[in-house]
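Not every chain of the complex is shown here; the ones you see sit where they belong.
Read from first to last, the chains carry the letters A and B; within each, the first residue is number 1.
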Amino acid sequence: MKALVYEEYTTDDDFSRILKIREIAEPKPKSNEVVLQVKAAALNYDDIWGMRGKPLQVPLPHISGTDAAGEVVAIGDDVKNIKIGDRVVSHGNLTCRTCKACNEGREYDCPQRLVWGFQTGPLWGGYCEFTHLPEVNTVKIPPSISYEEAAAASMTMMTSWHILVGRAKIRPGQTVLVMGGSSGMGVFGIQIAKLFGCDVITTASSQKLERCVEIGADFAVDHRKEDWHKEVYKISKNLAKEKGKPPGIDVIYEHIGGTHWKKELTLLKYGGTLVTTGATTGYDVMTDLRHIFFKGANILGATQGTRAELEQGLYWMSQNKIKAIIDSEYTFENAVEAHMKMLKGKGMFGKIIMKPD
Amino acid sequence: MKALVYEEYTTDDDFSRILKIREIAEPKPKSNEVVLQVKAAALNYDDIWGMRGKPLQVPLPHISGTDAAGEVVAIGDDVKNIKIGDRVVSHGNLTCRTCKACNEGREYDCPQRLVWGFQTGPLWGGYCEFTHLPEVNTVKIPPSISYEEAAAASMTMMTSWHILVGRAKIRPGQTVLVMGGSSGMGVFGIQIAKLFGCDVITTASSQKLERCVEIGADFAVDHRKEDWHKEVYKISKNLAKEKGKPPGIDVIYEHIGGTHWKKELTLLKYGGTLVTTGATTGYDVMTDLRHIFFKGANILGATQGTRAELEQGLYWMSQNKIKAIIDSEYTFENAVEAHMKMLKGKGMFGKIIMKPD
């Protein structure tokens, strides 16, 4: 079968030098696994980290791809709830399912956690014609959702659900700030917060603000402006006056870090919550602790989510309340181009889809 | 290998007629399973239900035994954390590990839940020389705990932990009433409530009251007296006066049902909690709903618990803060006698252990 493979890292982002289509053997399922014929996969930023070999050296030869959707073509002897012909999407959070965290419903805290298609291998990820996964790492796709949509949703929707519902426990009437609302994560953050009856303010670069509003944000602010946070606060004050609730933000969905961090903290209400799940503009941030302790704030970390959270998100996609946003589609032949688009981010809105052909 | 087998039910409790030692094939592990040489198992009341074929018809030929402890002698290819030679005890709650409830840390709510050694078979339970279980259904035994103690603890300690810690969320300083404190469940209930810094009142028949106090109860009341509940309330009132807290019970650990139910409800404080996990004296109870809604009470059901809860209980056994109470030990040869003792309950205190020889 065809697979998108690299056998060495490249630190200069010249992906065309390493990323090749290879012919490899088709997988057979272990007793607890299913094999699916991949119909659509979705790009994630960890594809780039993998090819760079930084911040961690992924197993070589490597197949990337954490989000894959397809049709089941084989199952192992102990598979219970999936059968051949089922349409499934990957739940890319591989965990032991045995430790205390897993057994308490916190698989994201499993010390043996691995991101499939990133930390796994050699040759184990979604960018190939057929791939295999433990049954528990696949979820059935409701009939009204396409393979492309399922792949575009899996990791980012689950993570957004985990952040807002699992961690921040958003409730109707809260004011939620979604940083980076045009990103793969942000588009789900906006929609989930609206589903829960929140007032949603988001940030993006100026040319993407309008689309953020189209997918549901009540307000969108240009986060490249120096005083973006003052604009956000002013909106929250108007909301406060109009709706009779206090100004400030109840919940911040944060994955940007860098220089935005410190300003975000000033926006939180007493008892407010910020969930951080990444730091695309820098890990090392300055914090004035008084913003945390004086206000009784909650700063919560999050990585990925649970299978149950993925299922809940898919349920609401099937009810047409959440939509996957697809930026564009590529095939293995033009994989380099796809990854370059994600790397540059220019004009991108939503997820990039990759198909075998 | 030797196994304790029955091939038909008996409604007259003449267990000697059906319960036989048979020679059967030794099990081999599936890929996710371990095989253990059983060193000690413990009796549970569902052994009796199984032999009666009521309230459900267990698979035949049948091997009972939900609590088994032993040494691992073989493991399947996909076993990750257990190795040959490990000392393990069964976690008898077989669940799918895939559904929403399982993935949210509520394996006790799994619709596919099966009690191992009761609902499983044919020929799959703990009363044999070698048995097999999924890795996730075994837990390592800390070095200071014997096989007998581990078997005596598994199901009842986990259930008690789930009831008091998982469901009732007991906190230091609360007044806890453990019904039936001399039972296999009750002895753990008393000790767990003391571990958490609660004042513990328990009930038992008159000749077992003293032993309940020996294992930690602060007060023990004869629940065969008509006015047992008035005595409990009086104790709570004295506690209230002495310690400056309100009279009444914060948490009731209930597994008796029948005529005791209605009196128990009168004892709860405003906002108090009763957890029910069985009904040895009758399922159908009369309830005056005013005791529930006027007081804002919480009546919570519970069955079994999670692997993580079993591990927490074993941890505290290893720290000598919880002890398994062993009533007596039997071998396969006198299994009928063992089960008759449990059935009659006379003079029994703690768990009955069963060993191959």
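The criterion applied here is as follows: a contact is a pair of C-beta atoms (placed from the backbone, for glycine too) under 8 Å apart; a residue touches a chain by one contact, two chains touch by 3 or more.
Keep in mind it's a predicted model, so treat the numbers as computed, not measured.
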item: Entire complex copy count, 2 subunits given; value: 4
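The working rule: only the chains that are shown with their structure count from here on.
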item: Degree value of the rotation bringing chain A onto chain B, based on Cα positions, nearest 5; value: 180
item: Chain B partner contacts - residues on chain A that touch it in the complex; value: 30-32, 77-78, 80-81, 96-100, 103-107, 112, 135-136, 306-308, 311
